[in-house]
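Scroll down for the structure; my scribbles are underneath it.
All protein chains but one are shown in place.
Chains: A and B, in written order; residue numbering restarts at 1 for each.
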Amino acid sequence: MSTANPITPKRKWWDLAKKSPPGAAAHEQDESFYRAGQWQLVWWKFRRHKLAQIAMVVLGIFYIIVIFAEFISPYDPQKRFKDYSTLAPVNVRVVDAEGKLHLPFVYGLERARDPVTLRPIYQENTASKRHPIVLFARGDEYKMWGLLPGNIHLFGVRTEPDEFVPLFILGSDTLGHDMLSRIFFGARISLTVGLLGVFLSFFVGLLLGGIAGFFGGLADEIIMRVIDVLLALPTIPLWMSLAAALPQDWPQLKTYFYVTIILSIFGWTILARVVRGKLLSLREEDYVMAARLDGESEGQIITRYMLPGFTSYIIVSLTLAIPNMILGETALSFLGVGLRPPTISWGVMLQEAQNLQTIAQTPWLLWPVAFVIVAVLMFNFLGDGLRDAADPYVTG
Amino acid sequence: MAQTDTLVEIKDLRTYFHLAEGVVHAVEGVDLTIRRGRTLGVVGESGCGKSITSLSLLQLVPPPGKIEGGQMLFYKPVQRNGTTGMVDVIDIAALSPQGREIRDIRGNHISMVFQEPMTAMIPVRTIGQQIIESIILHQNVSKQEAREQAIDMLARVKMSRPQQVIDDYPFQLSGGMRQRAVIAMALSCRPSLLIADEPTTALDVTTEAQILDLMRALQDDFGMAIMYITHNLGVVAEMAQEVVVMYLGKIVEQTDVKTIFLNPLHPYTRGLLASIPQLNETITHTDRSRRLQTIKGMVPDPYARLTGCPFAPRCPAFIPDLCDKVEPKYVMAEPGHYVRCHLYTETTS
Partner (left out) sequence: MLNYIIGRLARMIPQIFLVSILAFIIIQLPPGDFLTEQINRLRATGATVDEAQIQLLTNLYGLDQPMYVQYFRWIGNIVTRLDFGYSFLWQRPVNDVLLSRMGMTFFIAFLAFLVSWGLAIPVGIYVAVKQYSFADYFFTFIGFIGLATPGFLLALVLMYISYAILGIRVGGLYSPEFEPQPMSWAKFVDLLKHLWLPVIILAIAGMANIIRTLRATMLDELRKQYVTVARSKGLSEYQVIMQYPVRIAINPIISQTTYLLAWLFSGGTVVEIVMNLNTAGPVLWRALLQQDMYTAGAYILILGVLYSLGSLLSDLLLAAIDPRIRFGAMEAA
């Protein structure tokens, strides 16, 4: 062998799978790449997509909040602090009035009169005591998931027993609720409606799309016509009609359930089309013919050959359908035809921010918008990452 | 060797690709001469740099590739008709890839035909549109005249029913017909050099034979030179008068076609020729179990830069301490026969 001075190439994504020591010959490393199963390959490619990684982390945090909302929120979301309504977000400081550094704290509030409107407002009182923000503070009582009682919150403010210093990190709304706590609890509805809706769409779409694609003929025609008709109807107006038809006096859960169903009405059509299209095209693939010639049964052909071909598409479709659901629920609730108070969702919270006057004076009521945007963005990134990862022709 | 005979002179061309993983020396100091009206065959394995050489000649090297050095002198005829006469000498290497001068040369004086006829034309425009576009670009003719020229060209490439084909879309034609159309498009402005980069590799043998015949006929008609790039030695034997063998970005042997087959000097060339299955031998010899000859080893990692002769790891005539340490010089081992190998020295005849 001639003395080679190889320039060490940068690590390829399949290097992540190296099972042989770094000094091993190149062909050994390649071997683990060539022998990896389908899902291993998908996972490795997925790991490479930076935005999707970020999305996974952020969504993970969101869903942790959903699960542990009682613990993570500083206050009970339904608790009204009548004196402290429409309060701007409190100033969390690390530097006090004299310029000294401390751990995060807030000052107390004092009543004053707004010089312009002459209405009572609360202002930061920098002469008052410093109230440090502590972890695992005692706060409002709650029942975790309606079962386990507790009163420890992730963070809170340390005060004397009869003092009250509001820690409204994102301000409070017109009824005196803490915005942050409501946003955390609202996540429970906003982020799960999407999931449920998508699962419903998934089953219906898979079933009908599968029937249409697999059997073809009359079943296919009928299902396609139905889908065409459904797609012809405008989404938002249709949702609005159906949601408006729900009686006002139904219990929260029932409304939630039916809103989910309404949102799923269109979702399944897209999925059914995708499944049908994939089935039709995969039927023509050479490897399916080869399997048939080999004597494999139809069932085997479907599960071992065709299914892996479009499972990834289904996953991607579903992931990208979730943000639509979230936006749909938000829009409906915002317009007053979806969920209604006392149910808390981000859309319901935005009902308070419907006109210019309100927004101009109390812009922090718009905070749920930021969360909606982030959630939707993250799901889109995730879907993009999954799509790139699942596409076998993209080798990165 | 009359000077006006020369059409293209490539001197010490270097084209490198700057990738994240390293720098690939795709073309590493290539010297070539293409003469008017003659065919030069460029032979080599995949990755030896033959395609990049031809792309460099038209300043079509895709980024992150870049021509790093050398000259490519094009002896552009001032008048279109005439094999002798006044010429402008243009150094293509110095031209900007988007500039007016190179665009005046492309498709006009130097044309190129690529390997895949299926993807060479865009499916949503007709054959005629794509040919006429070329004609109108370089010649001052009306649309009607351009259309007539296009039909004439299609007839010359032995396309059946040219009046109809001109309004057809590429996907309506078979592979062989498409390649004819592509050739018609390339020759529509009567270039003095046609670069053919493996034009028949994707075709079946019968069609290949027809296309090769066609190219030779057109060469006679138009008096154009052909730079024929291939890895198929049989085609080289049929088409070329001069042959150049490339390995890892360098030319390792160069001579006329007869000599390359009868008296190959470089061990790589020898290996290539030996690996052609000899049909008559297996028939006449009873020794049917004889294995096919191969060149041992593989083409090395393109990022690795080796010292000494690049072919050394695979060379049956490897000389230790020489071939792996010292780069062989490009010498004229016999009159008109150049080789890059330590086995040979410059003749002093």
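The working rule: contacts are C-beta pairs under 8 Å (C-beta built on N, C-alpha and C of every residue); 3 or more make two chains touch, one makes a residue touch a chain.
Keep in mind that what you see is a predicted model, and the values were worked out from it rather than measured.
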- Among the options A:I223, A:I301 or A:V337, which residue touches the chain absent from this view? A:V337
- In the complete assembly, which of B:R125, B:K143, B:K258 or B:K329 touches the absent chain? B:R125
- Message: Touching the hidden chain in the complete assembly: which of A:I121, A:L154, A:A219 or A:L366 does that?
- Response: A:L366
- Task: Return the single residue from B:Y16, B:Y75 or B:F114 that touches the missing chain.
- Result: B:F114
- Message: With the missing chain put back, one of B:L7, B:M185, B:L212 or B:C323 would touch it. Which one?
- Response: B:M185
- Note on the structure: Residue list for subunit B contacting the dropped chain reads 58, 60, 62, 98, 102-108, 111-112, 114, 116, 119-125, 133-134, 137-138, 169, 171-172, 182, 185
- Message: What does the interface between subunit A and the hidden chain look like in terms of residue numbers?
- Response: 225, 228-229, 231-234, 236-238, 240-242, 244-245, 247, 323, 327, 330-331, 334-337, 350, 353-356, 359-360, 363, 366, 369, 372-374, 376-377, 380
